[in-house]
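One structure is given here, and the rest of the page talks about it.
Every protein chain of the complex appears in place save one, which is left out.
Chain IDs A and B follow the sequence of writing; residue 1 opens each chain.
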Amino acid sequence: MTPRQAGEPGLTTVPADGPAPMTVPADGPAPTTTPENGATSMSTSRLGGSGLRLAYDRRVVAEDLTVAVPDRSFTVIIGPNACGKSTLLRALSRLLKPAAGAVLLDGADIHRLSARAVARTLGLLPQSPIAPDGIGVAELVARGRYPHQGLLRQWSPDDERIVAESMAATGVDDLGDRLVDELSGGQRQRVWLAMALAQQTPLLLLDEPTTYLDIAHQIEVLDLCARLHEEQGRTLVAVLHDLNHAARYATHLIAMRGGRVVAAGEPRRIVTAELVEEVFGLPCRVIDDPETGTPLVVPAARARAGTVAR
Amino acid sequence: MPRLGSCQVPTAFRTTLEFTLSVIESPPYETPARSTAPPRHRRTALRASGLLVAALTLLTVAVLSMAVGAKPIPPSEVWHALTDRDAAEYAVVRELRLPRTLLGLLAGAALGVAGAAMQALTRNPLADPGLLGINAGAAAAIATATALFGLGGGTGQVWFALLGAAVVTVGVYAVGGGRAATPARLALAGAALNAALYSYVSAVMLLDAAGLERLRFWTVGSLASADTGTVLRVLPFIAVGLLVALVAARPLNALALGDDAAQALGARPAVARAGVIIAITLLCGAATAACGPIVFVGLLVPHLVRVLTGPDLRWLLPYCALLAPVLLLGSDVLGRVLGRPGELQVGLVTAVVGGPLFLALVLRTRTTRS
Partner (left out) sequence: MIVIRTPGRLSVRLHPRVLAVGTVCLVLTLGVGVLAVGHGEYPMSPADVLRTLTGGGSAAEEFIVTQLRLPRLVTGLAVGTALGLAGAVFQALVRNPLGSPDVLGFTQGAATGALVVVAVGGSSAALAGSAALGGVVTGLLIYLVAWRRGVHGYRLVLVGIGMSAILTGVNGYLMTRVPLMSASRAMLWLTGSLDGRGWSDVVPLLAALAVLVPALLACGPALRMTELGDDAASGLGVSVHRMRMLLLAGAVLLVALAAAAAGPVPFVALTAPHLARRLTRAPGVTLLPAAVIGALITVVADQVALRALPGQLPVGVVTGVIGGGYLVWLLATERRAGRL
């Protein structure tokens, strides 16, 4: 699979003057958001948190944080380094227990649910997972079935089918016997995505899935995510570094700075020069992406800084 | 999991340790911020006078080391006892305590400087001659020599210790990952070698009861057996080792920035590295041959000293050479006081004192990472 092909569906199905290519499907209504305070309606959200206080030992990263992940959205969390975006993702995925407040999954405190029960609803692709030495692609993907298996139910026909489907969906079905060590960065990331898919969870959390990839592979992975979101109706939450990627692919954007949500909503509505300046401290212009019509952030040239930001 | 039981105890323990540590530790290899640093000439003056204070501290501890023992001598009498042949304590001080103190000075300086050089060489805050198995290498060589040739101390022991130390130094460095080694990886390689070598030493001792009798005292690490002969035998090795290390300080400073940067600055990484390895081998081998394997001195002193001097090895090494003996001799004196009527071996004291500090260091390093 080449990056280009993966990108085609998103481009061709939407007319140039139409809505954003990846609007939330009709049966999952778009959340009502108010960019001013960042509050999001909780009505159609299976995953969210309120009043979160996130801290490592005594170092508080975020205080009184409230977020909601709209169902069937491709939610992207952005913000400058150390703004707490990865920490938020860790809290949402049950890796980090909030010091105050609660993360709710389907209305229940996620820390009161068993790890396995959560793993059947919510998948996670961490930032730097480790591939064991000498593991094959198919075998790694098969590990995604763990939450559905038992001591005496180690490999059901369902497992076999779902692993094959996940590998096909991510385009790694022809790599089955290869060793993960031998793959390129982009291939490897797709294998990890396949593993997360094999977990068959309606919600999937991705922590910086494009780090360490070159630009072509970044687009390849993001196109894949967008396709999974559209075709399989899964809710995706990703932390991304690149603001333009976020604006292009997200259906719901959460912008953070200093441990609080500055704005949340559809990228077209909230990505403005003022917001970028507020969140990243970067003077810029926001224009329409000539490919997709989504907001495109162009940093101000050095000499003209100050005049352009307006 | 039982939260209360398992988390409160270590928290209390850690808080104590961290307090101790917050006093002594600064992040290694970090250039001090320009704005807070005093002007250059004042800093130099400060450091030089600090060196003087360190020397005075060492002198005090050395006097204590001559004064404390089965037969206490008032510190004011020490000079008299040392110089006056007719003094009642002349024999005790001249024959026993003076060599012991001198050996403590030499071995302490050797271990401290070797530790600092090693931490710089491996860019690894956890490097220590004891933890990395170099002392154990010397121990294994000496055990072999004792069992095979019935070697009983003397110059031969030094040579064997040097051989063992050299083999293990090069081995750990090459095998443990060289420049790419992470602290955990290097420490683990060293610990594994330590385990292997000590199990070998045990096997040798098991076969040779006479060897066991001698080696079991030697393997703890002690200054008790020091005599003038021992001091004179290790003196040249340690002196050369210290000299090489001090000469290598400048290129090592450059190496701390990475090989490429060092080369760009005009240093020759391969030469500097070889020099430092030779220095470490001489220092560790000689110190271990004379007093047995002593852990943690080489680890802790550079960390303590770095707070005072910053990462510049040109200052760090001399400070270590003065302050490491303070720790070693201090521990020795402590062992003599605590172990009355006998004494505790200095190796035990440094292990018990240094161990918790090492653990604190480990826990500390890790929190800053996440």
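One rule holds for everything that comes next: a contact is a pair of C-beta atoms (placed from the backbone, for glycine too) under 8 Å apart; a residue touches a chain by one contact, two chains touch by 3 or more.
The shown structure was predicted, so the numbers you read here are calculated from the model rather than taken from an experiment.
**Q** Would you mind spotting which of B:105, B:118 or B:131 touches the chain that isn't drawn?
**A** B:131
**Q** Give the residue, chosen from A:50, A:149 or A:244, that touches the chain omitted from the document.
**A** Candidates A:50, A:149 or A:244; residue touching the omitted chain: A:149.
**Q** List the chain A residues touching the unshown chain?
**A** That gives, for chain A, the contact residues 56-57, 90, 93-95, 114-120, 122-136, 139, 143-144, 146-147, 149, 151-157, 196, 199, 205, 207.
**Q** What residue numbers in chain B mark contact with the hidden partner chain?
**A** 1, 6-7, 9-10, 13-14, 126, 130-131, 171, 174-177, 183-185, 187-189, 191-200, 202-203, 205-207, 209, 212-213, 216-217, 219-221, 295-296, 344-345, 347-348, 350-352, 355-356, 358-359, 362-363, 366-367
Operating definition for what follows: only the chains that are shown with their structure count from here on.
**Q** What is the distance in Å between the mean C-alpha positions of chain A and chain B?
**A** The computed centroid separation for chain A versus chain B comes out at 51 Å.
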